[in-house]
Every structure is written in C-alpha cells, then in structure tokens.
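All protein chains of the complex are present and in place, except for one that has been dropped.
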Amino acid sequence: MKRLLFTTTAAALVAGAAHAEGELNIFNWGNYTSPELIAKFEEMYDVKVTITDYDSNTTALTKIEAGGHGFDIVVPTHSYVPIYIEKGLLMETRPDQMENFANMDPNWVDVDWDPGRHYTVPWQWGSTGIAVNTTAYSGDINTSAIFLDPPAELQGQINVVPEMSDIMAMAVYYVGGTDGCTADMDILRAARDVLVAAKPSWLSMDYGTTDKLSSGEWVASVNWNGSTFRARLANPDVQYGYPVEGYPLWMDSVGVLADATNVENAKLFQNFIMDPENAAMISAFARYSNGIAGSDAFMPADMQTAPEINPPAELAAAGRFSPACPKEVQDIHTAIWTELQK
Amino acid sequence: MAERKRRRFSITALPGFSTLAIVTFLVLYVPIVTMVVYSFNASMSVAVWGGFSLEWYVYAWNNTLVQEATVRSVIIAVCASGIATTVATMAALGTTRRGRYKGQTIIYLLINQPLMVPEIVTAVALLIVFASIKVATGYTGLAYLIIAHSAFCIPFAYLPIRARLEGMDLTLEIASADLYASPWRAFRRVTLPLLAPGIAAGAMLAFVISLDDVIITEFVKSAGQDTLPTYMLGQLRRAVTPEVNAISTALLVLTVLLLTLFYLLTRRRD
Partner (left out) sequence: MSMDMDRKRARDGWLLSAPALVLLILAASGPLLIVVIYAFLTPGEYSGIVWDFSLKAWFQVLFERDIFDQTVSFADAHLTIFWRSVRLSLVTTLLTFVFGFPTAWFIATRPPNQRAMWLFLITIPFWTNLLIRTFAIMEVIRLDGILNNALMGIGLLSEPLRIMYTDTAVLIGMTYVYLPLMVLPLFAAIDRLDFRLVEAGYDLYATRWQVLRRIILPIIKPGIIAGSILVFVPSLGAYVTPRLLGGGKKMMIGNFIELQFGAGRNWPLGSALSLILLLIVGIALIFYVRASTRSDANG
C-alpha cells in the first residue's frame, strides 16, 4: 500500500518534469528565488526551470568544480566571481551586449569582480550591518561597537552571524583598517584582540536572525539589511545600523556555467532579470536591492522608503566590497576564528 | 519482599522503569506537538505565534519544490533502508556466532567505518568520486544518492541485528538441521523469525538516518535533487518558513494513518 503510494507519486513527479520545451537548472541560495519570477520566465519562454539550493559559497564552488552537477546557472557572491572566472568555470556570455543591459545601473557596470560585465548580471546586493532592538538600547547604533565593545544594556544578549569573512572585515575596519583582506599584522592583531575581548559578551553565533530578532530572543545581532527589514516588519522596534567604522557590502551575481547544457535558456534568463519589472520581483521576494535602474517603480511601496535599503548619505561611503582574501590572509582569519570558537 | 505483599509480583517489572519510560515517550512528543501547533501559525516566523491559520498548508500545497523534496526524501529512505537492512542482515549472520576467523576484525571495521568520520569528510570524498562518474557516464539520477545513503545506513542496521544475534539460542537451529531441514529452510523458518525484532529495529534506524541526512546529500545531489533536509539547509541562513512545519505535519498524519491501517489489517488477520 505504502509502496504503491510512493511509486505513483514518483511517477507523477517524473511525468510533470517532461512537458516543457526546454529546461533550465538554477543553483541558488535557499529561499532566495521568487516563485513568481520563475513562473513568469517559464511561461514566457516555455522552459521548465528547476531550482536547487545551496547554503554557502564554498559548497557551491566545491560542487561546481567537481563537475557532473547538471547546473546551468549559479549565483555566487561577488567575492567568488573572480575565482569562478579564473578557474574557467563561468562562460563569457557577454551580458553587456544583451538587449536589456541598457537598464543596468551604471554604478554596477565596471565592478572589480567583473569589469564591463562580460560574465555576470546582478541578482541582489546588500550590506552586513547591525540590528538592534531599540527598546533594549536607545544609544547610537551606527557603530560596530554594538558587538565589538558592547554597551552594558546589551551584554550577553548579542548574536554574531558566523560569517568568517564579514566578521573579520568588520573587526579590521573597527580597529582602523580599510582593507578587509589586509595583511598588516598590527591591524590583524588588534582585530583579534578586540574579537576575543568581545566574545564573552555574545550570546550566540548563529543564523536565523530574522526570527530571533523579531521574537526578542536576541536584542542585537550582526545582520544583513534585508533580513533586518523583514524582522522590522514583524517587530517595529528592530532597527538597522550602518557601522560608521566601515561595513561589508556584497552582491550576488548570476553567471552561466562553462559546462552548462542549456546555454541559450541561461542567457535568456540573464537578459530576463535585467528587465526592471522582473528585477523588482526578485527584490520584493527577498527584500534586497537589485542592480537594475528603474526597478524601484515596480517595487512594493514599503521598500522604496525602507531605511534598511536606503542608507543615509553620510554612512553610504562606509560600505565596502572585499574580494576573497588571499590564502595567507585567509589562514590568519581561520586561526583567529578557531581561537574565537574553541 | 514488602512489595510482594502489596501487589502481585511481576518478574518483568523493574522499579520505576515504566514511569521513566512513559515520561520518555511524553518528552519525545513535546517537540512534535509543538511543530504541529506551529504549523497552524499565522505569522511569517517559526518563533512568534500570530494566531490560527491554514496559510502554511496552502503555501506548502502550492510549493511544488518542497513537495517534490519531501517525496524524494521518502523514496531515498525507503530504498536505502531496504538495501542497507538486507546486506546488513547477511553481514551480521556472516560475522556473529562463527567463532573467530581471519579478517573478521577488518570486516567489522569496514562495516562500522561510516560511523567513524564526520559526515562532511565522506561527503567531500563522495563528491569527488561520484562527480567523475557522472561526467564519464552522463547519468546523474537518484541512484547516486540511494547508493550513498545505503552505504552509511549499513552500520545503523547492522549493530541492532548483531546485538540480537549475539548469544541467540542455537538449539532450535541445530534441532531443525537434525530434522534434515535444508540450510535455507532452517534459516527462513527458524533463524529469521528469531531475528525479526533485530531486523525491524535495524530497518527503522536505517530509515530514520537516511531521512535525516543533510551533508552527504548536499554534496552528492545533482540538479533538481533537493531533499527536505537540503531544502531546509538552504533556508537556514536566511529564514526557515513554517511551510516545512506544515508539510512535516502532513507527512506525520499520513504515516500515522498508514500505520494504524496496517495495524488494524494485521490484527484482524490474527
């Protein structure tokens, strides 16, 4: 009886996958892809899209490098894009020559990780900052001191997301460095000292920030802007701070894999998401900005004014993009990280 | 001896055991009940109660991604636990109650090896090997996941079966051999029924272990092969939506219904 049920369901699954003209396999972060966007693309081009999730850049890169994965599109963070390009894992699809490229915000064309946009199209971008429940602390929240030198009210109630590169960069900025991948030993030593000294006042190093911030389990956390936005919608006391000392920016970017089997559909998808209306669907789902000019007009009203999406002018310049650090610096980061979590 | 006066003495009873057992059963179900309750939560979050709603059932019903992942998890677990239990039963018969022979320790270590390294290590090793097979053969189906799951489920099936076999009473088997039963007949009619509780325990463990696996699956899966655990792992960094509570509750209800049906059917036959 049970087996019968499973086989019929399995058969239904197989049958369901077969009807569309073409196929497209997207490998993306979990809970990050708007279902409406995919439905629209499927209908427009008669393509069956399959989404598969990953949870970290390293897992995605490891799997892609090993080969035989069957994916056409991957969405790495900007810092990983040059690694993909250098290893020959991305196809030069020339988004800059695509029809919808005219919509690209000029700020995002000549980026360090893909100058002139020969490989990738922006998916979403955002910042890693500080979220604070303002009922617990009413002081200035635009500073990394919230978690690196916490005020008394927040002691023992702070969460730090376990993102090694982001946290290391924030500590480096906090002690006066400007390059997240600095090899300057004095700065790295100061960064380590400040982290080790701050750790006893942290409650946890965990994800799931949106939930625990809105439920009040944590009163402060290092957090991403879009996640804080979603937490604030559930609990208006949660506010987002942009550390004046400096904070990491990131951009997840859509690239076509060198061993993709559905290249034409993948290119269609790159072009498709540069349409402002479609880009707005991406943002409306995950609550981060995209890189397409004119998409604001199609976004939900609450996003156009959200302080998490629109940083105050005086703090916007403190946001910085970092590349993936070179091996020597990475080893130091890992050593500090191990010391921090031992 | 005072106890003997108070109530009828039971040789199967040990003081406090039943109480502790019932408490354990209740505690086991507290999180499950919590999950069921929160599947009816109206709020977007898994942590804040926002009133009763069927919203997440509707959401899960419309989300083919999460449904396919759930069905895929169950298919893999059924296949893998079946395979693992079969080969583990044979291996248990081959390594227990035979006295010592050359290589026994090696067999034992190989069988238990999947327990001994953290999953991530097996996952990376399997990724490298399976990826090259995928490239060479062009086949990227579910078989890789089923084979990988079968392999790491073997010790979980093997150990309970072995525990059952060790010191099991041999006299019945010898008696049946004396009565000229063929070895296969003796096995099927005598050993297997005696072994059944061990096999059932092993199969259940293997099934549960396969159903829960995250990391090996994450590394071995090809395009479109998310299981419920890897689907959730992907969500972990951002926000886990209560639709997974809804789909798990649905799965739970389905399981309980099937088991009750099975129970009623077999009882009537008795």
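To keep things simple, chains are lettered A and B as they appear, and every chain counts its residues starting from 1.
In the analysis below, a residue touches a chain if its C-beta (ideal position, glycine included) is under 8 Å from a C-beta of that chain, and two chains touch if they have at least 3 such contacts.
Being a predicted model, the structure only gives us computed values, none of them experimental.
Participant: Looking at the full complex, which residue from A:T58, A:Q155, A:T178 or A:Q304 touches the chain that isn't shown here?
Facilitator: A:T58
Participant: Out of B:S43, B:Q67 or B:T95, which residue would touch the omitted chain in the full complex?
Facilitator: B:T95
Participant: If you put the missing chain back, which residues of chain A would it touch?
Facilitator: Interface residues of chain A facing the absent chain: 56, 58-59, 61-62, 65, 80, 83, 87, 159, 162, 164-165, 185, 188-189, 192, 199, 202-206, 215-217, 324, 326-327, 330-332, 334-339, 341-342.
Participant: In the whole complex, what residues of chain B lie against the chain that is missing from view?
Facilitator: Touch set of chain B with respect to the missing chain: 9, 11-18, 20-22, 24-25, 27-32, 34-35, 38, 46-47, 73, 83, 86-88, 90-91, 93-105, 107-122, 124-126, 128-129, 147-148, 150-152, 154-156, 158-164, 166-169, 194, 197-198, 200-202, 204-205, 207-208, 211-212, 214-215, 228-229, 232-233, 236, 240, 244-245, 248, 251-252, 255-256, 259, 263, 267, 270.
What we mean here is this: only the chains that are shown with their structure count from here on.
Participant: Determine the centre-to-centre distance between chain A and chain B, using the mean Cα coordinates as centres, and give it in whole Å.
Facilitator: That gives a centre separation of 35 Å.
Participant: For chain B, which residues count as touching chain A in their complex?
Facilitator: Those residues of chain B that touch chain A are 43-48, 63-65, 68, 71-72, 74-75, 78, 124, 127-128, 130-135, 140, 218-219, 221-226, 230-241, 258, 261-262.
Participant: Under the touch definition given earlier, write down the residues of chain A that touch chain B in their complex.
Facilitator: 1-3, 6, 9-10, 13, 16-17, 25, 27, 29-32, 35, 50-56, 59, 62-63, 66-71, 207-208, 210-212, 214-215, 217, 227, 230, 234-235, 286
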